[in-house]
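Left out: one protein chain. Kept in place: all the others.
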Amino acid sequence: MAGAVEKRLEGQPRAGRVLPAFALVGWRWVSRNPVATIVPILLPFMFLYFLWRISDPRYFPLEVVGAMLFTTQNIGSWCLSDSAYWRIEQRLQDLFVASPMGKVRYLFGIAFSNLIPAAPALAILAVILAWVTPVSLFGWLMLLAAILVIWVTFSAIGLAVSSRLVSPREVWPVGNLIFTTLGIISPLYYPITILPPVWQGVARFLPATYAALLVQDALGLRSAVPGEMALDAVLLLVSAVVGIGLALRLYRWRER
Amino acid sequence: MAFGLRWAGTGVFCATEIRVQFHEWLAILTGTLVQAVLLIFVWVLARDILPIALIGALVYSVFLIGQRVLNEAAYVRIDHKLNELYHASPMSPEAYFLGMSTGIFLAYLPPILVIAVVTIVVAPFGLLPWGVLIACLLAVWSVSASLGYFISTLFKDMKTIWPYSSLITNLLGIVPPVFYPLHLVPEGWRWLALVLPTSSATALVNGAAGLEVLSGEDVLLAGGSLAVEAIALFIFGIYWARRAAREA
Partner (left out) sequence: MTSPLWRGKEGGSGGARPRTSSSYKNDATALRTRAIYAAFRLRRRVSELALEAEDVRKTYHGRSGPAVEALRGISMALGKGERVALLGRNGAGKTTFLRIASTLLAPSAGRVEVFGLNVTRNPEQVRPLIAVVPQEGKPFFHLTPREQIYAYLRARGIDREIAKARTEQALTQMDLEEVSDRLCITLSGGQKQRAMVATVIATEAPLLFLDEPTIGMDPFARRRVWESLRRLTRSGSTILLTTHYLDEAEALSQRLYILEEGRVLVAGTAEELKHQVGGTLRVTIADGGRLRDAFASFGTCVREAESLHVITGPERINEIMALAMREKVSATVGPVTLEEAFLRAVGRSIDEE
């Protein structure tokens, strides 16, 4: 018996693996609920259609970029929802806490599993963007980088907030409050210059604003002051670091 | 069952639902955020159509109540199974459905009234348009609450619901001319806009308020469609409530 016990102790993996587990979770959600993939594709288009109806057609390429960034930002609300539901209703987080996985891997796993349903929407919007405006290699790289950073930042925000919720009924209003408000304030769908100065000032504190300005600059959709792109990139990265730091600090892995 | 008895308990259940919703005042507050987003976009990009967008915001707010009914009914059934307590009681399924729908409507009235006040300030109009508005809002409430309740019975977990809820909200609330004028819709598609409950309601109110010009045919089509949809879906909602209670 002593040998069996020691063998069992020695044989346990000391670190978990994120991608095999959460890729399955994310893929199965999408494959068994195709609507969950179709809706994120349709939603930006419905919104773009609305904007196209009411705004200057010149803004359309900018609006497509905005739709990509908003779709990515919205992953944060899905992360908030999943994380809260798994923890509060299904108690699945307990399984992962009492395992070698670790907090960082778990949070990354949730963010990754929610990137999967958003990916087709982003791909289709990218095709449309290429159709409505020429995009250089540099432009694509900046767009991809901005999407990745926004994905990380807003997933982190969603996860940080989710750990403070005590009831699944709080998920919708809190998620709505945070992500819709952030969507309003950041000038994703129009040039920042048409906003009132006070609003511009507030918007400049938000990571989605830096991402939008950076990509608009890279794609030549706005004319920026020299050096502004570099500044936006730096601020975007800083906000990602802050977001990740907040998530790691605020996310309760062990209850108190 | 006698008609009066059939609806017994509606008031009490409605009051219960209001209390439940008021506990979640944050949901009530944030329930107007999407409308606020769209209004802000209109204000930034096309300020001249703001009065139409405000009426659209009122219609959309009432339409969203159907989504709240969907979420509430699904949550109570799936996560708590509390519907079974009520179905296995003297309260009829239709009283349950009506009580929940009315309770949520009343609980979400405050933010709707705020938008109404803004509308009065930005685009004041006479009593007749207000009468048309109230009638249309009640019709939209009937349509959306019945639709929401019906959809809530189709799913087994909450996560599966949100894509459908989101699709309906956007298909009926953002794509049609609810926040923008009917005349921006291509001629060949206007009939569809006048048939959909949200855009037909908005068009009728805009027409009554003089914000848009509607022909007699447009008014007939929009008014007739909305009335038929409101009555038919309400009756369907009651029928489905009884059927869902038997299968619960």
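The chains carry the letters A and B, assigned in the order they are written, with residues numbered from 1 in each.
Note that in this section a contact is a pair of C-beta atoms (placed from the backbone, for glycine too) under 8 Å apart; a residue touches a chain by one contact, two chains touch by 3 or more.
As the structure is a computational prediction, the values presented were derived from the model and not from experiment.
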{"item": "Identified contact with the non-displayed chain, of B:159, B:190 or B:242", "value": "B:159"}
{"item": "Residue, one of A:97, A:145 or A:195, that touches the chain absent here", "value": "A:97"}
{"item": "On chain B, residues whose C-beta touches the chain left out of the figure", "value": "156-157, 159-160"}
{"item": "Positions on chain A contacted by the hidden chain, ascending", "value": "1-2, 4-9, 12-18, 20-22, 24-25, 28-29, 32-33, 89-92, 94-102, 109, 254-256"}
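Throughout what follows, only the chains that are shown with their structure count from here on.
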{"item": "Touching residues on chain A, where the partner in the complex is chain B", "value": "29, 33, 35-36, 38-39, 42-43, 46-47, 49-51, 53-56, 59, 81-82, 85, 89, 168-170, 172-174, 176-177, 180-181, 183-184, 189-190, 194-195"}
{"item": "Residue ranges of chain B in contact with chain A within the complex", "value": "24, 26-27, 29-31, 33-34, 36-38, 40-42, 44-46, 49, 71, 75, 79, 158-160, 162-164, 166-167, 170-171, 174-175, 177, 179-180, 184"}
